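In what follows, a structure is listed as structure tokens, so that the remarks can point back to it.
What you see is part of a larger complex, with each chain still in position.
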Amino acid sequence: MNTSHTNAIAALEDQFGDLAPIKARIKQHHIETPSWAYGNSGTRFKVFPQPGVPRNAFEKLEDAACVHRFTGVASSVALHIPWDKVDDFSKLDAHAKELGIRIGAINPNLFQEEDYKLGSLTHENARIRAKAIDHLRECIDIANTVKSDIISLWFADGTNYPGQGDFRRRKRWMQEGLQACYDAMPATMRMLVEYKFFEPGFYHTDIADWGMSYAFCKHLGDRAQVLIDLGHHALGTNIEHIVAFLIDEGKMGGFHFNNKKYADDDVSVGSINPYELFLIYNELAAAEDDPAVHMNVAYMIDQSHNLKPKIEEMIQSVVNCQAAYARALLVNRGALREAQKNGDIVAAEEILQSAYQTDVRPLLAQLRSEMGIDPDPIAAFRASGYQNTINSHRDTNKSCPTAGYPV
Amino acid sequence: MNTSHTNAIAALEDQFGDLAPIKARIKQHHIETPSWAYGNSGTRFKVFPQPGVPRNAFEKLEDAACVHRFTGVASSVALHIPWDKVDDFSKLDAHAKELGIRIGAINPNLFQEEDYKLGSLTHENARIRAKAIDHLRECIDIANTVKSDIISLWFADGTNYPGQGDFRRRKRWMQEGLQACYDAMPATMRMLVEYKFFEPGFYHTDIADWGMSYAFCKHLGDRAQVLIDLGHHALGTNIEHIVAFLIDEGKMGGFHFNNKKYADDDVSVGSINPYELFLIYNELAAAEDDPAVHMNVAYMIDQSHNLKPKIEEMIQSVVNCQAAYARALLVNRGALREAQKNGDIVAAEEILQSAYQTDVRPLLAQLRSEMGIDPDPIAAFRASGYQNTINSHRDTNKSCPTAGYPV
């Protein structure tokens, strides 16, 4: 903590008083990272492989643990089945525990087998629909094994051309499949249902927007909720409004954080429109402050680290979430409410802007020091040698020492 | 019916067999026109006034009756309150009957009084919320008087800036207001709830998409349903999918037909993307053919006739709806279903395209002749002298003879 930070912290305390309660909330705000973002990914034009990418689910957990080590708030990791399939999931669970993290949401994959070319739960062929349901049940079993209480569903189901599918029939099949999955869940498990505007379906997507996801979930029951991926909307969509709406309906289940400028670009969260990220967190922080609201939201990252080094980008993304949440906690809610009552638009806006424009980096640096981690996560990761280690071992097919990395 | 038409009809019969059942359905497909589209409208930059526009609700009905006279299928007219407010609505109702039409949906207006600058049902001020509810009740009374069974709600409620409004509070107020209106409706009346992506709210709109409208309606009951305005979506939205989804949910209540290239442009229906209009009608026609579906859809036009002569544009628009419906009725549903089952995307698409590419103008000309109206509505209107009559009388403040026009 240098002089500059000391001055900056003093300035923050002058403005916001005791920072301890805010820091306490930020420390508790955990962001789940996805196993698949540690592996290679790309566009339809090219996947540029990166050095040191994990060779299996165990190594993915190690990279996730590394992100947790440098951020302190990434203590769980989402799995994608069958990409992360292992012979014995209890071993994977144990490995996570050893690494100081845990396994989070289980994500079935219903889009990479030949059978699913024209749909999974919504396929015309009853055999393929049944097969898809079986896979969902398999994922619930895995979730039970690894003590995860979330099954997180995204369907690529859709069509490319008018006439290709029967919308209403497909809707019925989707509801049936979701019901079968819902029925298979233990009472402690939640189902999160993601929606997407388009891609890979280029004409229609069976769950195309939050309204469809919401309707399916309402028919299922309380433990089915909507998952919002920030990149899955039409341009211009006011996502924070949807967040607030779903919170009020008790259907705000979780997030896939990332960012976009155009379509589902899956670039780093906060990299294109950080004010939007802040406004989303503003709704979440306001709801946390509201005693009438009961919510249980899973915060997860879902990105494609096509060009940036994967672990660095993940650390950067977790930090960006944290910064947005910190700014949201600085919003003076009483004054905001007063300005709204008075119809004072300028004042209301300036209250949000005042929190947003506050430089929260000194605050985050301080709380990291309090947590016993480096105040500058990216620099610390770069200095750690972790990337070199995995590059030299994984790419040469050697046994990689990261499993034993002190966390 | 000239030789060309005779040849064309013969070609259609060769392809589709007996056209009588199709013609019968088209004749029954009525499109409601809106009183407000007969008056001047424009953009925020300029309203270019047109000659002969109606001076009051009675004259608007006369123009609507004129559209019905030349199309045969525009037998009702929607009112906007207070724009169409008259001292005695039973007289207006009687006038409609004399003109051979009837009064359709009643549309409250909650956006043009100073009080509503920052909202109506969602206003922070309880007095203004109550005033808005009173206006809704007044409109229900008017609907009762004119024997209309639809109250059609669009709200300009929204905000322009982050922080201006409290999303969740506003949602609660919206639900309360809608509930008060719902409770005031007689058991025979339906409430249609419109949504809109943006404008005049430039940051958020309280009912921003079909999902919000759907959720409000679900909380209200069976007689609250969603109204789709074709111009109220984000670019790229698959509207026909939403139509099918709502049909299956029993929540497809009505349409405001128009078209757009960019935002809520309110240009003539079918003028920018006629294939989209066909695909929407395709879902409706398919649902009509499905005995399991019970639907009651109000088909209405809502456009801004900024540049085209208003009555001509309305006739053109009704005809465009009719043409789209006609093409949708030509779809070979059995073959389409078979292609879908087989996963034969090309065949399925070609079946739709085959119906769409069929030139239905000879068919429509023939059925108009059967209905006793001119086969070419726009030409007939132009030849009728109606526009000259209203121009010369209404603009010079003379009593206008159109009321007595033979219908």
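Residue numbering begins at 1 within each chain, and the chains themselves are lettered A and B in the order written.
One rule holds in what follows: contacts are C-beta pairs under 8 Å (C-beta built on N, C-alpha and C of every residue); 3 or more make two chains touch, one makes a residue touch a chain.
Please read these numbers as outputs of a predicted model, since none were measured by experiment.
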Number of identical chains in the full complex (with 2 shown in place) equals 4
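The rule we apply is simple: only the chains that are shown with their structure count from here on.
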Could you grab the centroid distance between subunit A and subunit B? Build each centroid from C-alpha atoms only and quote it in angstrom.
41
Which of the residues in subunit A come into contact with subunit B in the complex?
118, 124, 159-168, 171-172, 197-198, 203-204, 208-212, 214-215, 218, 233-238, 240-241, 244-245, 247-249, 275, 279, 282-283, 287, 290, 336-337, 339-341, 343, 345, 348-349, 351-352
